[in-house]
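The complex is shown incomplete by one protein chain, all other protein chains being positioned as in the whole.
Then we have chain A:
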């Protein structure tokens, strides 16, 4: 960043002594650059960068992680107040139960799982969705007896706009090959450990046990996997391109939600 051409130095008018025609010293006005703006005097333009992080992503999970640089940190708080949903792909494995719900933990129990079918799993997922939808309406702090609450519920726009326990707005099964399965989860105010706990509880509901093998965030509000930069592209040019691409999206989303 410091190697890029910086601002042009300021110019000011100074009266410099110059040799006169008659031998007497006179003053000539000349426009010269300010000495204080010289790069050797000022030093490198950027010494530190203020970086802020968006929603947490823990060590065992992977996926989209939003960062803010400099003035973008103010947008981070606004995005947090929008309470947009995040989408995860959660991979699970039937037959084991561990103490921290992931496959790297201490084994607690092994069970059989040959009685599990895709239909049973989908039934459990439907019930999880139903109870979470009810929690969504209850934690949104709207009086259910008003007409506007009814209209928002019809459009599906009721959402908790403050603090709330983790809520899953949508969940469905992407793949199912015993013993592995993969779910797509849309959620609000969650932690990755909560998603692993959900996988464990799905295993318990199906009268077996399950551990979570993979948690990957594929969408965080307006940012999807396509906008995210992989490890190979962590250079200045791609970061600048990514910022300029997302600017419009972020602005429209903030205007739509926060008014």
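Quick note on the criterion: a residue touches a chain if its C-beta (ideal position, glycine included) is under 8 Å from a C-beta of that chain, and two chains touch if they have at least 3 such contacts; residues count from 1.
We adopt the following convention: contacts and distances are computed from a predicted model.
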| item | value |
| --- | --- |
| Undisplayed chain, where the name is taken from the UniProt record, one of "Tetraspanin", "NADH dehydrogenase [ubiquinone] 1 alpha subcomplex subunit 13", "RCC1-like G exchanging factor-like protein" or "Oncostatin-M" | "RCC1-like G exchanging factor-like protein" |
| Among A:37, A:180, A:205 or A:227, the residue in touch with the chain that has been omitted | A:205 |
| Chain not shown: contacting residue from A:112, A:141 or A:247 | A:112 |
| Among A:31, A:71 or A:145, residue touching the chain not depicted | A:145 |
| Hidden partner chain, touching residue among A:84, A:153 or A:173 | A:153 |
| Residues belonging to chain A that touch the chain removed from view | 96, 104, 106-107, 109-112, 114-115, 120, 123-124, 126-127, 129-131, 133-134, 137, 144-147, 149-151, 153-156, 170, 172, 186, 205-208 |
